[in-house]
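Let me give you the structure first, and then I'll get to my questions.
Coming up: chain A.
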Amino acid sequence: TAPRPAIAQTIDPSKSKLQEVLKRGKLIVGTGSTNPPWHFEDRSGKLVGMDIDLSRLLAKNLFDDYEKVEYVIQGSDARIPSLVTNKVDIVVQWMTITPGRAQQVEFTHPYYREGVGLMMMAGGKYKTFQEVKAAGKSAKVGAMQNVFIEEWVHKALPEAGVDQFDSPDSTLQALNARRVDAYLADQSAIRWLMQQFPNRYVEGGYGWMPNSYASAVRPGDPIWLNWVNTVYKEAMMGVDFDYFAASYKKWFGIELTTPKVGFPQEFA
Partner candidate 1 sequence: MAQPLLRAIDVHKRFGATEVLKGIDLEVQQGEVVAIIGASGSGKTTFLRCINLLEEFHQGEIQVDGERIGYTEGTHRRLGETAISAQRAKIGMVFQSYNLFPHMTAEQNVTLGLIKVQKRPKAEAVETARRWLDRVGLSERRGHYPYQLSGGQQQRVAIARAVAMEPKLVLFDEVTSALDPELVAEVLAVMQDLAKSGMTMLVVSHEMLFVREVATRVVFMEGGRIAEQGPPDALLVNPKSERLATFLGRFHGVFR
Partner candidate 2 sequence: MFEPGSFLYEAWAARYGLLAGLATTARLSGITIVIGSLIGILGGVALSYGPWPVRLLLRGYVDAVRGIPVLVLILFSYYGLALLGIQISPFTAGVVALGGFCGAHMSETVRGAIESIPIGQTEAGKAIGLTFWQRLRYVLLPQAIRRLLPPWVNTAVEMVKGTTLLSIIGVVELLLATQQTIARNYLVLQFYFAAGMLYVLVNFAISQLGALIERRTAHFRY
């Protein structure tokens, strides 16, 4: 075959998702509705959470209106198909970046670094990570389904048994029903639960297995990806920092320090 010129696709800006969204007048976001503090319904039935705040920020930067978002609620299984089949403009749904997934979708800048930890019943058999570890084979850990999950658990707890569930509330229920001794979850989720039920659970006091959360878009559209990245970066480092910091405080209880002025920290 003939050698292809180095820049085969000259990018036509008018074909970008960005133009499509602007013309449409609203943003279509794929997300979930059952995973606090990321995306869930509050008592009034409104979707709220960290992922929702980010979606609203995107809308504000597109249309100067936080409300111009249409949420397509979907299960975790649906995150990639709905992008591939063009059902949504972007998926903002606590997506862990993996190189495997990156072969099919393009990830934005990460907006949260997550680790996993253990949570146990306050009156349960074990109260700390160390106790679980010491229990060895006789301890059983419950976790959300994920192909790496056994590997992750065994990194810190080489002998513990693992039970996998397909939703966070099933997993939590397994802990409540004492089907498992400890609940392995994202530390953000554990923090949230501890906050919701102050005396019911105890936290293991150890976190491991860092992984990054980002949004994802359909591959092959650098203009759209770049625009979303710009919004995310300026939320973490620039003009929208106050909004972003307020969300962090609200959902994770984390106080962010104001980015230093001077040399841009991200390139330091």
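How were these picked? Simply put, all candidates are chains of the complex that A comes from, given by their letters.
Everything that follows uses one rule, which is that a contact is a pair of C-beta atoms (placed from the backbone, for glycine too) under 8 Å apart; a residue touches a chain by one contact, two chains touch by 3 or more; residues count from 1.
Everything numeric here is computed off the predicted structure, so don't read it as measured data.
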Could you sort through 1 or 2 and say which touches chain A in this complex? 2
Which residues, counting only chain A, touch candidate 2 once they are in their complex? 33-36, 40-43, 45, 72-75, 77-78, 81-82, 84-87, 167-170, 172-173, 176, 193, 196-197
